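The complex is shown incomplete by one protein chain, all other protein chains being positioned as in the whole.
So, chain A:
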Amino acid sequence: MNPLMKFGVIMIIALELTFIKSVTINLIVIAVSAVLYLILHLRWRQWLWLCLLPVLPGLGSWFSLMYFGTGDHVHMAWVMLSRVYAYLWLGGLFTLKLNDERDIFLATLEQRAHLSPTFVYALVGVLNFMPAVNQQIKTIRVAAQMRGMTLHIWEPQLYFKAILSAIRWSQSLAEGMVSHGFTEGAQRTHLEAVTIKRLDWVIAIIALIAFQLLLLPHWY
């Protein structure tokens, strides 16, 4: 499924979840996500993240509602806990695949959603630069150590150098883009035109309708 479509469906369902106070619905969302993850073949490390990441915010809201809440607070405590998991597992369907689908996602944003190419390619540049950031910080520290200065992580000098290199880099990115003919607001051609398959639309509509049907019995 096209990642932008997936993103849209997930956003709509997540938005609806915000207004639904039902543990059952949340559990169903988690269960459906789990089935999809099984099909996607996650690595064990990703499973671990999915289980551990929501623990802190989930238990945080559970405890505060359970012990300090008023009104229907016991029910709400369970709703909040399950909701945090539902959000994360639902969102994971998009984010965990994003590494593989990044290029097509950005291309869809540019070609189908008509987002400004300046924004899209600046994002591409930044994402390509990310792996270099850690190495850069390390290099900055070592380069200063060679001059007899140790830059600790609380020292503003380190951040000054990091920001400076980020500014330099963004300038050269802009110059590089322009020198390769990039023009703000101009037409571009596309080697591969992104099309959203009809099947994607069908799956998206079925998913959304199924979710609405789930809400019909008003069991929440």
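Note that a residue touches a chain if its C-beta (ideal position, glycine included) is under 8 Å from a C-beta of that chain, and two chains touch if they have at least 3 such contacts; residues count from 1.
Heads up, the rule we're going with is that contacts and distances are computed from a predicted model.
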Note = Expected UniProt protein name for the omitted chain (select from "ABC transporter ATP-binding protein", "CbtA family protein", "DNA-directed DNA polymerase" or "Transmembrane protein") would be "ABC transporter ATP-binding protein"
Identified contact with the non-displayed chain, of A:L15, A:I39, A:L52 or A:A186 = A:A186
Message = For the chain not shown, which residue from A:M11, A:V35 or A:V178 touches it across the whole complex?
response = A:V178
Remark   = From A:A34, A:V74, A:A132 or A:I206, the answer for touching the chain not displayed is A:A132
Touch residues of chain A, complete complex, unshown partner = 121, 124-125, 128, 131-132, 138-140, 142-150, 157, 164-165, 168-169, 171-183, 186-193
